[in-house]
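Okay, so here's the structure we're looking at.
The complex appears here without one of its protein chains, the remainder shown in place.
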Amino acid sequence: MMFKIDNELYSLITLFIFLAVIPQFLSIYNVRLLSVGLLYGLAAVGFNLLYGYTGLLSFGHAMFWSAGAYGLAIGLVKLNLDPLMSILLAFTLTFTVAIVTGYLSLRHTEIYFAMLTLAFAQLIYALIIKLRDITGGDEGIYGIPRFPSDIGGYYYLIYIIVFILVILAWWIVRTPLGLGFQAVRDNPYRAEALGLDVRRVRLISFVLSGFYLSIAGMLYAPLNRAITPDIAFWTFSAIIVIMTIIGGSKNVLGAFIGGLIFIYINTQAMNLTEFWQLTLGIILALLVYLAPYGIVGIFERVLRYVRGG
Amino acid sequence: MTQVSDSRREWVKLAGVGVAGLAVGYGVGFLTAPERVREVETPVEGLPGVPDEPLKIGYIYFMTGTLGTYGTNAAAAIELAVEEINRNGGILGRTIELTSKDEADRERVLDNISKMVQDEGAEFVVGLDSSGDALKVIPLVEDELQIPFIVTHAATPKLTECAKRRFIFRISMYEEPIDIMAAQLVKELYEGDVTTVANIGPDYAYGYDSWAIFSGTLQDLMPDLEFLDPIYTPLFTTDYGTYIDQIKASGADLLFSSLWGGDAATFFKQAIAKGLFDSVKVYMNAMLGATDTLEAIGNDNVPDNVDVWGSGRYWFLYPPHDVYPLNRLFVENFRGKTGAYPPYVAATSYTAIYAIKKAIESAYVMKGSWPDVDEIISALEGLTVSGPMGPVYIRPEDHQGLYDVFWGRLRRGSPTYPIPILDELVVYPPGKVVPEPLTTMVSC
Amino acid sequence: MDINLFIVQLFNALFFASILFLISSGLSLIYGIMKILNLAHGALYMVGAYITFTVVILWLGLSWYSMVIAYIASIAVVASLGIYIERILLKPLYNKPQDLQLLLTFALIFILDDIVKMIWGAQYRAFPTIPGWSLSVGEYQIPVYFIATILIALGVALLLHWFFTKTIYGKMIRAISYSLETSAILGINTDKLFALSFALGAGLAGLAGGVAVPLYTASPGMGGDAIVLSFAVIVIGGMGSILGAFVGSLIVGLSRVFMAIIYPVFEIALIYIIMAIILMFRPTGLFGREMRERR
Partner (left out) sequence: MKVIMESIDVHIGGVKILNNISLNVSKGEVVGLIGRNGAGKTTTLNTIMGLVRPSKGSIYLEIDGSKTDLRRLKPYEIARLGITMAPQGRYIFPDLTVLENLEVAYGGSPPEDVLKDIFTYFPELGKIIDRKGIHLSGGEQQMLAIARALVRNPKIILLDEPLEGLAPKIVVSVREIIRRIKAEGIGILITESGNIKRIQDLVDRVYGIDRGEIIYSGDVESIMKDLDVRRRIWGF
């Protein structure tokens, strides 16, 4: 199936060309930061498949990030599996979590869906803390191997996977499946009347979105070479939501930029002042008023203004 | 020259002549310390081979949120140390500059440490409250950052005792010796008086490990005791009523606890309100010797009907101020700065800065120019540095700082102190309670 | 378990449930009328705790009399804070995408936490003594403050019941929570009632903090843990329902306390399991209404 190449794809490709070149000019720390930014961006894109495109606000997406990260780490460190088997383990874990929680929580929409996903995510958090023989409990798992071992090299591994998945997301939302997501979002009754199995579409979106988060988590664990359960706590789920809204949930580009930018806002706030929480809070609050449609919303407005003369 | 360095010199003199003449005996750690306890003259400007730019040290603690008290106290003590050092010409003429991050930004701890080192040029990092975070930084520090990292608070034995780390040190006493001493103390003081032992601790590794070490040691010492199933409570539990009544129902007469911070205070106050100490005769809390916790408990809440014992990594009245002026000055200066009596994080983080200073100076003496990381590390290994808690010997085998371990009885502090204090301090030298290097009862 | 122990454990559960009810009733109320999940509700609870601490410990000294003043001060300060938040920060967002309100209340957590740290410092703030004597049940004791707290929660529940069934503002709030637009076209001053509801919800959070602080320990960030349990409470009870918050608090309080006795490993997990199970069989919680399109 062919798609019209649109502004969004042009912007994404331009952004990725930039992201391919820029590490050459950055310090090792900034490459590391950018790696985290790419992963947050990937997470936001995945989350947005469910949120922006299917219209379901999940408040527990940290569980997928953790499923990926913990699945891989448990495989590599605790079970001494080879990387492929570990990835397989992480995928299996993610799939199980996604199917079970998705099946149970997708009976609901709106706030009750959000609360149910929150409940499941907190349950998984509690399990990670409790099953410490497997997960290391609060002390986590450390000594996860990384390949390639240098940050510069690993950046490009992340880059390639993120690039493929983000473009894939751009493509998916233009396939019949993705259009199905949007039909369900806009009017589930009409979608049902058109012959779509609404719950099934939602479940597919939920699982797909979970896999995006899981892959981000899988890449995050070796980047840090250690993980602790804070990546499963509800505040991390909230951050996933927040960065998507900051970027703009209307399209893939917006979510991706949201993830990238959140990292920098967060880091800068801490550099500026001792009261970084206050600073971050004020920045977030200002964004609410100044960029109600996300940062891409501003871009679009500027673009329209420029074009309109 | 200020009082601080005067006192420092005074202490160093004492130590230099081998005075274990403090009321307490220092153990193997101190006695086997190499002859590095040596004064380095206050440097003059322009020592050969010393870089001109300031020396950057980074620190990372919980600065915000429920645990923010730890970071703010540690930061105040670090600033105190740096002010003192800089006022006296810095380290070999290099002034110290600080940079800091907030550990409360949990997912970003590693990024933030990397930033301080790789982006802001920190040559040393001190800090970390959470044991999970301390273990999490191991791969980053050992393989990538490769600079000396001095942990000052996180207490898990796994950090130093499971494997020898190259770059990671811990200046603060870890949990195992404190728990071992608790068991020994019970045997010494209460053999025959107590029969049933209960535990209430936080529901994560620190809580499990503490109970495993304490009960394991105590079982060997007093096999006739009955050990009840331990109770573990989720972190930041606000409401301990149900546990308190469970303990009461169990008939325990000795209660061991590893609750800490606000949780320790909340539990203790609720225990009093619910009359737990009508049945429990001895209460031992491994983290009660934290002045911020004691402040939250308050003088009025010190019960008479129970023996309450507290420990920690430092107690502001020990070593006694009259025989060990360094501690007196530290307490005075810290109070001057913050208005509060220093909790242990303050003492350990303060000492970490002086350990850095001393290691650099010792290495410089050997080399004649500014030492590289390897030389600093070898200087840190086996270093003895004087901190508010007394001389701290950094064991070369495991990079663990050793000093006296204490337990003290809780007393009303008034009228001298507005907070309850630990009185009747029992002090064991590290040799009596610290296991062999790289061994631990906790499974690695 | 002997009967005395059972009784004290019951009181432990009721005490815990009382505090939960005070927090979650406000959260539920705000959600019910404004359809805003106020993530900053825990932060408002924290502010209430600090106000009571300040009034009693730093200003007036401990007495029953000062406690009452402190509670009133906590309610007043946090309710006014609520009005400012609603009028200045939330109002401009009513015509914007709903996510923005969520984002704003999330930002408010950061802002309030840091402001509290600026004003009161990061150290633990706790009552040096707990007010009152204790009631003996066999060898066990129930602090009178437990009983007072339970009575306060009951009193608040009755007051709220009276407010919602007997006063015109209460009835209008119920009307708005069913349909904002229908209420508006009938001439109900929705602006005023939004501010009133938010102030009421915030005031309840303030009171919750005030009631909790003598036995708990205040620290910046203390709201973060309270809020998640409150979510569970209102979801179990039904979002927007005060009766739901009441029953939900009892369920969470009782299940937590008795699970801690029977099988402590699941103490916290159980709450989320109950929540998931109830939602599976009753999508709107025990006393929640079917969600309706907003007219």
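Residue numbering begins at 1 within each chain, and the chains themselves are lettered A, B and C in the order written.
Here is the rule we use: contacts are C-beta pairs under 8 Å (C-beta built on N, C-alpha and C of every residue); 3 or more make two chains touch, one makes a residue touch a chain.
Predicted, not measured: the structure shown is a model, and the values here were computed from it.
Student: In the complete complex, the chain left out here touches which of the visible ones?
Tutor: Across all of the complex, the chain we cannot see touches C.
Student: Pick from C:Ile7, C:Ile115 or C:Ala184: which residue touches the chain that isn't shown?
Tutor: Final answer for the missing-chain contact: C:Ala184.
Student: List every residue of subunit C that touches the chain not included in the displayed model.
Tutor: Spelled out for subunit C, the touching residues are 168, 171-172, 174-175, 178-179, 181-191, 289, 295.
Basically, only the chains that are shown with their structure count from here on.
Student: Which chains, if any, touch subunit A and subunit C both?
Tutor: Looking at subunit C and subunit A together, the chains touching each of them are B.
Student: Centroid from C-alpha atoms only, then distance subunit A to subunit B, rounded to Å. What do you get?
Tutor: Taking the average C-alpha coordinate of subunit A and of subunit B, the gap between them is 39 Å.
Student: How big is the gap, in whole Å, between where the Cα atoms of subunit B centre and where those of subunit C centre?
Tutor: So the centre of subunit B lies 38 Å away from the centre of subunit C.
Student: Indicate the residues of subunit C shared as contacts by at least two other chains.
Tutor: 113-114, 117, 224, 268
Student: At least two partner chains per residue is the criterion; list those residues in subunit A.
Tutor: 235, 276-277
Student: Please give the residue numbers of subunit B that touch subunit C in the complex, ascending.
Tutor: Its residues touching subunit C are 63-69, 71-73, 104, 231-232, 234, 236, 238-239, 241-243, 245-246, 248-249, 261-263, 265-266, 269-270, 272-275, 278-279, 292-293, 295-301, 340.
Student: Hey, which residues of subunit C end up touching subunit A in the complex?
Tutor: 31, 35, 37, 39, 89, 92-93, 96-97, 99-100, 102-104, 106-111, 113-115, 117-118, 224, 228, 231-232, 235, 239, 265, 268-269, 272-273, 275-276, 279-280, 283-285, 291
Student: Can you check the complex and tell me which residues of subunit A touch subunit C?
Tutor: 57, 104, 107-108, 110-112, 114-116, 118-120, 122-123, 126-127, 130, 234-235, 238, 241-242, 245-246, 249, 275-278, 280-282, 284-285, 287-289, 292-293
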